[in-house]
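Have a look at the structure below, then the notes.
With one protein chain withheld, the remaining protein chains of the complex are depicted in position.
Right, chain A next:
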Amino acid sequence: MDRYDDWTLLQMGSLPRNAHIHGLSSVEDLLERDRQREQDGFPRKIRIGRLVKPSRGGKERVILVPTTVEEKFIHDTRPFQEEGGAGGGSGDGQEGEVIGEEPIHGSEGSGQGGAGQGEGAEHEIEASAYDLGRILSEQFQLPNLQSKGTKRTLRRIAYELTDRHQGSGQILDKKATLRRLVATNIGLGRVRQDAEIDPTELLMGPDDKVYRILSLEPSLEAQALVFFVRDYSGSMSGRPTEVVVGQHVLIYSWLVYQYQRRVETRFILHDTEAREVPDFYTYYNSTIAGGTRVASAYRLVNEIVEHDNLARDYNIYVFHGTDGDDWDSDGSQTLPELDKMLTYANRVGVTVAHGHGGNGYRSRVEEYMGRAKLAERFPDRFRLDTIEEGAGEERLVEGIRQLLS
């Protein structure tokens, strides 16, 4: 009798053991399958999402998980406007009474790879960002950035245990010691070619011990400094911010991977005034209602670079996210600052996120930057990308490809 027919298995009262486990494929397999889809002529489906658990004290845990959406014909129940009904509730309170508040960015809740999430726990976001960067590089096959301008690499001094020293040192190099020991004893005639070696018979000289010692190692390594600049004026609230910050998270992750974690970041927010904030969390969560002066931010970046003399030692990247609005409508203040920035930056990437897709509509920033022919004058250094505010993660990655290529 076939022991594995359905009848027997079910009668034995146990479902086939681990029937549901054997098929589980690893994330790498799944990504491989996703690559295969493209060759078969179907769009990719797997995205890398982030689960975030917020907690008090600003320490959030971030976990990277693959996600996918099964597309179907389903009713679109998203409200037209952001305002509207949010579900049911129970308890006291008059109609119209406010019963709670939620932060503008928190509404995505945990789960799903939504827009970028804040971080505070440095190491954990670092680790996750590195993974995300790795997966981004592999999955989306972003172009690897050329290490431009090697003259700007930094002579780093590192101490490494690579040099050998006889007689004293930090760590005994056993292999080298043995080799030397045998050589000495061959010289002494205590070891014969065909006879077996008896280690107890070997004599050891004081110089036979080989140690590794700490030594100065100069190394040439590229370092990256990334300025994330974001417009946080009133007009940015809601989707444009999510788009910009979501993209900046991805860029950050990718650079962390690309530069093997040797990335330094500076975060700058601006409305009419620009200010530097200490961490990504503040960068992500700040909102304010104010006007917009792009020039202020660029000026601040230039000042920082100049003051700290950063251009000599770093590959500098500036990523700026805005909705394209600027009080400086003809760019007369912004463009000189931008020109100056482009003299030292490896790449300036401007993302314009606005809700007026198509129709040939161009925001002020796009307009004056277009007029200044920046893309022609600095073909290697300047990129401008316009994203509709409803863009999904795929579009964001496409945008990164634009900004980094």
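We take it that a residue touches a chain if its C-beta (ideal position, glycine included) is under 8 Å from a C-beta of that chain, and two chains touch if they have at least 3 such contacts; residues count from 1.
As a convention for this text, contacts and distances are computed from a predicted model.
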Leaving aside the chains on screen, match the unshown one to its UniProt name from "Carbohydrate ABC transporter substrate-binding protein", "Pyruvate ferredoxin oxidoreductase", "Xylose transport system permease protein XylH" or "Stage V sporulation protein R". "Stage V sporulation protein R"
Hidden-chain contact residue, picked from the options A:91, A:189, A:278 or A:379: A:91
Can you list, in ascending order, the chain A residues touching the missing chain? 6, 9-10, 13-17, 19-21, 23-25, 27, 30, 33, 36, 40-43, 46, 49, 51-53, 61, 63-77, 80, 82-104, 107, 110-111, 234, 237, 287-289, 325, 355-356, 359, 361, 392
